[in-house]
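One structure, as structure tokens, below. Some questions next.
Here the complex is missing a single protein chain, while all its other protein chains stay put.
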Amino acid sequence: ACSNDTTAPTSSVENEGKETNEDAEIVYIGYSGPLSGPAAYYGENTLSGLQLAEEEINKEGFEVNGKKYNIQIVSLDDKYMPNEAAANAKRLVQENKTPIIYNPHSGGIAAMQVFNEQDQFIVAAYSSEPDITQVGNSLTVRIPPTYDGYIEPFTKYAMERFGPKIASLPTATQYGKDWSEALLPYWESKGGEVVYNTAIDFSKETDFFTILTNALKDDPDVLFIGGASEPTAKLAIQARELGFEGGFIVMDQAKLDEMKAISGSYETLEGAIGTMPLIFSDYPGTKPFIDSYQAKFNKDPGSEAGFHYLSLFIFVEAMKAAGSVDDAKLIHEHMQDGIDSLPEDKKVYVVEEIDENGGFNLATQYGVIEDGAVAPVE
Amino acid sequence: MLKLNSVTVNYGKYSAVRQIDIEVSEGEIVVLLGANGAGKTTTFKTISGLLKPTGGTVNFEGAPINGKSPDRIVQAGIVQCAEDRKLFPQMSVQQNLMMGGYIHRSKKTQLKESLKEVYELFPILYDKRDESARLLSGGQQQMLAIGRALMAKPKLMLLDEPSIGLAPLVVEQMFTSIQHINKDGTTILLAEQNANAALSIADKGYVFENGRIVIEGTSEELFSNDEIRKAYIGA
Amino acid sequence: MELLIQQLFNGLTIGSVYALVALGLTLVYGILHIPNFAHGALYMVGGYVTLLMMTNFGAHYLLAILVSMAVVGVLSVLMERFVFYPLRHSPPIQDKVAAIGILLFLEALAQLLWGADYRTMPTPYGQVVNLFGLTLTMQRIIIVITAVTVMIALYAFLKKTFIGATIIAMAQNREGANLVGINTSKVAMLTFFIAGALAAIGASLTSPINLVFPGMGHLVILKAFVIIIIGGMGSVPGAILGGYILGFTESLGATYLSNDYKDIIAFVLLVLILTIKPNGIFAKGGV
Amino acid sequence: MSSIFSKRNMVIALIVLAFVIPFVLQNQYYLHILTLACIWSIAVYGLNLLAGFTGYLSLAHAGFFAIGAYSLGLLTVKAELSFWLAFLVAPIITMIIGTFVGIIALRTKEHFFAIYTLCVGYIIYLIIDKWDSLTGGVRGLIGIPSPANIGPISFDTPLSQYYFVLVVTLLCILMVYRIVHSLTGRTFIAIRNSEELALSLGISTAKNKLLSFVLSTFFAGVAGALYGSFIRFIGPEISYTTIMFDFLTYLIVGGIGTLSGPIVGTFLIVLLSQNLQFLQDYRMLIFGPLLTLLIIFSPRGIVGFVLTKYHQHQRKTSAVLKDARAKEG
Partner (left out) sequence: MILQTKQLTKQFGGLVAVKNVDFNIEKRKVNAIIGPNGAGKSTFFNLISGVHRPSSGQILYKGEDITHLPANKVAELGLARTFQTTNLFEMATVFDNVVVGHRLRTRSNFFDAIFRTKRLKEEEERCKQKALEVLKFTELSHIGHQLVANISQEEKKRVAFALALATEPEIVFLDEPTAGVNPDETESLAYLIKKMVNQGITVCLIEHKMRMIMDLADRIMVLNYGEKLAEGTPSEINKNEEVIRAYLGGSGASA
């Protein structure tokens, strides 16, 4: 295998056996993310959305300048490490001439941004890290929304329903810290009080009782939690075990439905407010997406999958509008066109526009758990 | 009982023992004499399976035992009391002795019996039974090593320089004990620098030089051999 | 005061887990001088086997743990036979790297077989118990009780039984053990088996309060290594003491100093201990 | 005669190869990988100096690597020092911290030293991770400049960066070569062999051990600084145990205590793991056992294995020569 450098790394979705579009050319789309190690599940979820999109796109193929194309995802493992992500990006550009490379962590994205303009590829950045779009990189597309939109409604809801004391226990990633840095001042400005504030490193903590005991000692009304859904759910469960009866503000990385899978019922999570789980969303394209995702992967999709799925369709549309499948700059310039011409049934979320820094702007929905069920907030 | 047939043992390229033949019959005390580094310890290690011979065979009670693992050889009835004693330093005297009875571990009463016998043979060990082995003096450690070997109720006991570093008085006691053990039915193969004492209790002996056996004979023959008197007895 | 007691109990829980994992490691390290970095992977496999026994075969939690102990024990023995036995004459660094290879393999295998996702392990002992103003859960009480029982049992096994004594004997003098008729290969396998079984117990007990996933071994293994060195390699009381020292430092440090810096506090404490006692708390060979 | 001829020319040939390879490969990605491998190998040389030649296995080296990288990063990004000054100062800072750590850590020996330094490495990681206001915490440090132009030479293309890193690597190897082959190196080896003996030969083991420790942190610091300027983004994970285990693996696979081991091991493993990428999920299923097998069948590493064979061969030939001479005589 070592000497056979010309063969492209195959995608994990098998392309052989699909009889359509035999004469179509292939556009390689790069992906670098954690596919082994502690963050592998996160990586797999993000990749799965791309794979589903790839499959659907290739049923018909797409046409640019009268030429037919198929997509092929080339995925490489970077173990969540920036330098590996950079090496992967180099490799993808060099061997597959990928005009777009996805990466789902801020470190990898930042490392790629060092050379993506020079090497002419778009970083499809799945991160809510504000820096990603603020460094002024001209070939970056930030896919998920920033969390600013959540601060106000979450605060309002939680404070009104439960009271003014909050204990903050976000995940110990930059994303988590930024979230709490945005939330807590706002919370205080609305007359609230922060009674405890620390970050939890889910990759190092075996048991959350110690932290929770401290967080709960001043009887907070609300817990601010978040991170990967499953450990976040564990945190909520253990808070209940320790007698906590208030509500939760759940940052957007965790999904209420995924948390319920761990807690067993929504009762435990009563009073939690967070982003609307994809399965409860009702954008035009959500339903078809959920159906085909369930058919393919045999589980409910999370928003990571949804965003990746959606974004690939937008990129394809942008390529069509740009009239090029390989000119990253041109594609980036036509992102707005791509968004505008996205078919209704692919709108898993509704992206309104792409801002001047390359960030998607979209309307988001929130959900709360009331009486043991998810309910949308007005 | 024990028969070494043209046994050769190498350490890497170096032959420490070269084509030696040794025979030990039941009930005998046989002594191996020789200078430092002549190959006695190597021979013992080979018999008890810690080393594999490069050539030749070792037969015990008619069956070959070369190449067998040390624990199998102990089960066959050969127990070695090594030159450097190889005690379990942090275990107590009694624990060391009980470990010596490892192959009879299911026979609790027999073990108790053996323990009593050892304590009778070496009363000092009884006084020190709860002391860590490493805190014993050299002589006591040597007794413990022999006691531990006896616990296995061996048919053949290999004693590698039991008198090493011991005060003459202790050496005397040691040899008396060896005779006792032998009278109780244990065959003994002994390596010694202290040729005088060894030959006085042995039936026959072999003299090693540079890994070869240069002289063999009964104790009387060796005792009266001038060369040996000069080299090892220093008369 | 109540806070202190609650945190002491929390420290006890977490310390129990650390001690259980460290025990298996210290046996293997102290007796065979093998720094088995793959021990964390055994821990992880232990969690999965228990989980799968419960979810796929409907086995009771306790039965599932027994099966897990057996499976991981055997896996551990296989590791000894195929990797560490051939390396028995090499210096420990080589073992370390070989163990890293196994670790990578087992983690990848787990991910392939069972997926990368987080799973929860159900437990029949989920009840919350309130005692004297303390909040305990049955599971945590079980963790502490089991850990203490297992430690006492292991200690008694090593000290009071013949088979156990062979392990100690081998640690103290390998050739000597050979010379009294102990099959050292068998003892090595036995030791690895026990270590594997202990990892399985640790993981099976902890999983209901955390999650089961391929990388779960990382949570404990580094700390376990530090513990066994602090406690003196091969020392059973040392591993237990080290586990609890770390557990209490973490819970009390998080409470009275800083949660963000609690790991630093724990590690600085460990460094201090080693600075003052360069050979660990329990010097070598104790068992 | 022929052996001098071949050894010397091999080295020259390899260096020439290293210089022309970018033109042969014409592949940015491989250039990137080669550059990274060079950087790693410098750190591994540092580790080797201490673990391989002096006999003290430090597991804090990823930490010192990170200190080098962060020093460069902070000096350029926050203190806005000129690149070259920062590049000079970064290894010095690493060495200063290394001196303090070394003085205390070297009180311990063997396993205890290894674990002690493992703890120190972990503490370094935690400090980088937690001290947000200085290091940027988990977000890391972004925007480290690449080497500034020296007159007409600029370092902003991958090719020029490769040459820059290559030259530094060669200088470092030369340094290690000279140290190992000097009286200082002989002193280190004597300490590894037996501290007792070294002491009895009048060698101040404490001083020399510290020297070796500090030198090895120097190489880690240089590698870290290079890494920072090459990837231009650093996060706390570069000081984590994963990186430390990588270093260790490179060293052991290449051959600990040999001069070419670090570079052989690093290049082999880095290229191997990159080339196994196509296996996707199965990568570690293959790589893990491969690593284990490599250790089982060649415990002294690739270079150790080759050296043993070489010595055997030499012994045989000299024996043959002796025989021949004997027959003649």
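As written, the chain order gives the labels A, B, C and D, with residue 1 at the start of each chain.
Following the convention adopted for this analysis, a residue touches a chain if its C-beta (ideal position, glycine included) is under 8 Å from a C-beta of that chain, and two chains touch if they have at least 3 such contacts.
It should be emphasised that the depicted structure is a prediction, and the values quoted were computed from it without experimental measurement.
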{"item": "Of D:Leu85, D:Leu134 or D:Leu201, the one touching the omitted chain in the full complex", "value": "D:Leu201"}
{"item": "Touching residue (missing chain; options B:Val171, B:Ile188, B:Ala202 or B:Ile228)", "value": "B:Val171"}
{"item": "Residue among B:Thr8, B:Gln110, B:Gln179 or B:Asn196 touching the omitted chain", "value": "B:Asn196"}
{"item": "Residues of subunit D (touch criterion as defined above) contacting the omitted chain", "value": "175, 178-179, 182-187, 189-190, 192-194, 196-205, 211, 215, 311, 315"}
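Quick note on the criterion: only the chains that are shown with their structure count from here on.
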{"item": "Between A-D and B-C, the pair joined by more C-beta contacts", "value": "A-D"}
{"item": "Middle chain, criterion being Cα centroid separation", "value": "C"}
{"item": "Averaged-CA centre spacing for the pair subunit C and subunit A, given as whole angstrom", "value": "36"}
{"item": "Multi-chain contact residues (two or more partners), subunit B", "value": "none"}
{"item": "Subunit A, residues touching no fewer than two other chains", "value": "36"}
{"item": "Inter-chain touch pairs (all)", "value": "A-C, A-D, B-C, C-D"}
{"item": "Subunit D to subunit A touching residues, read off their complex", "value": "27-30, 32-33, 36, 132, 137-140, 142-143, 158, 227, 231-235, 237-238, 242, 271-272, 274-278, 280-281, 283-284"}
{"item": "Complex interface listing, subunit A residues touching subunit D", "value": "1-2, 5, 7, 9-10, 12, 35-36, 75-77, 79-83, 86-88, 90-91, 93-95, 106-107, 110-111, 114-115, 119, 129, 131, 135, 172-174, 177"}
{"item": "Partner subunit B, residues of subunit C touching it in the complex", "value": "162, 165-166, 168-169, 172-173, 175-185, 285-287"}
